[in-house]
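All protein chains but one are shown at their positions in the complex.
Our next item is chain A:
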Amino acid sequence: MLWNIDINLVNWCLLFLFSMALPRFINGMVRTKAIYTVSSRNVVSHEPWKPGPYPKTEEERLAAAKKYGLLPEEYEPYPDDGLGYGDYPKLPDIGQDHKSEYYPWDCAEHNRNFGEIMHVNSDKWGSDKANPNADENARFPAWQKLLALFGTVFGLGGLMLTGDYWCKTYRPYMPKQWPQEGVKYYTYSDKYF
């Protein structure tokens, strides 16, 4: 029974594999390799944008400042303690939210001018992400926020506890009557007790 399957299907598959699919696959590999080779050489190489080594001499320092478009007195690289960024400048910690929204930025979307040197952490300090100047931008200082939180929690809790205490303390009925020696109680009921 098994040899009764449509042998034509297998034939068509083999034909497709060897006549069209395999050459196309090899051709794709070659094209991809060619594209990457060409573009890394000429189009999108990251080499020109990579920071150089940490500047040791004064000439290297001036060259680095000029490279990043900074004045020599403004330029200060990250310390070369193994966690630094080569000669990339250490800029003041200013996030996008801290920049004026009324200044005519070249790129208003990112509050940034053309060619402006970017902070190392600029990827995470956009308006949609973190803000290193949150404390300065905050409408209320942190102690006021904490005071509002705890004032609300303990204020409402105190009101509830006080009201609970009062409602349980002042009741409009006489104290519970317990049967005891020498004390007589009188009832309004003619059925119970």
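Here is the rule we go by: contacts are C-beta pairs under 8 Å (C-beta built on N, C-alpha and C of every residue); 3 or more make two chains touch, one makes a residue touch a chain; residues count from 1.
By our rule, contacts and distances are computed from a predicted model.
Colleague: Would you mind picking the UniProt name of the chain not drawn here, from "NADH dehydrogenase [ubiquinone] 1 beta subcomplex subunit 7", "SCP2 domain-containing protein", "Phosrestin-1" or "DNA-directed RNA polymerases I and III subunit RPAC2"?
Modeller: "NADH dehydrogenase [ubiquinone] 1 beta subcomplex subunit 7"
Colleague: Just to verify: which one of A:Thr57, A:Ser100 or A:Thr169 makes contact with the chain not shown?
Modeller: Touching the chain that is not displayed is residue A:Thr169.
Colleague: Just name the one of A:Arg24, A:Lys50, A:Arg139 or A:Lys184 that touches the chain not displayed here.
Modeller: Reading the full complex, the residue touching the unseen chain is A:Lys184.
Colleague: Just the residue numbers, please: which parts of chain A touch the chain that's not shown?
Modeller: Looking at chain A, the ones touching the missing chain are residues 166, 169-179, 184-193.
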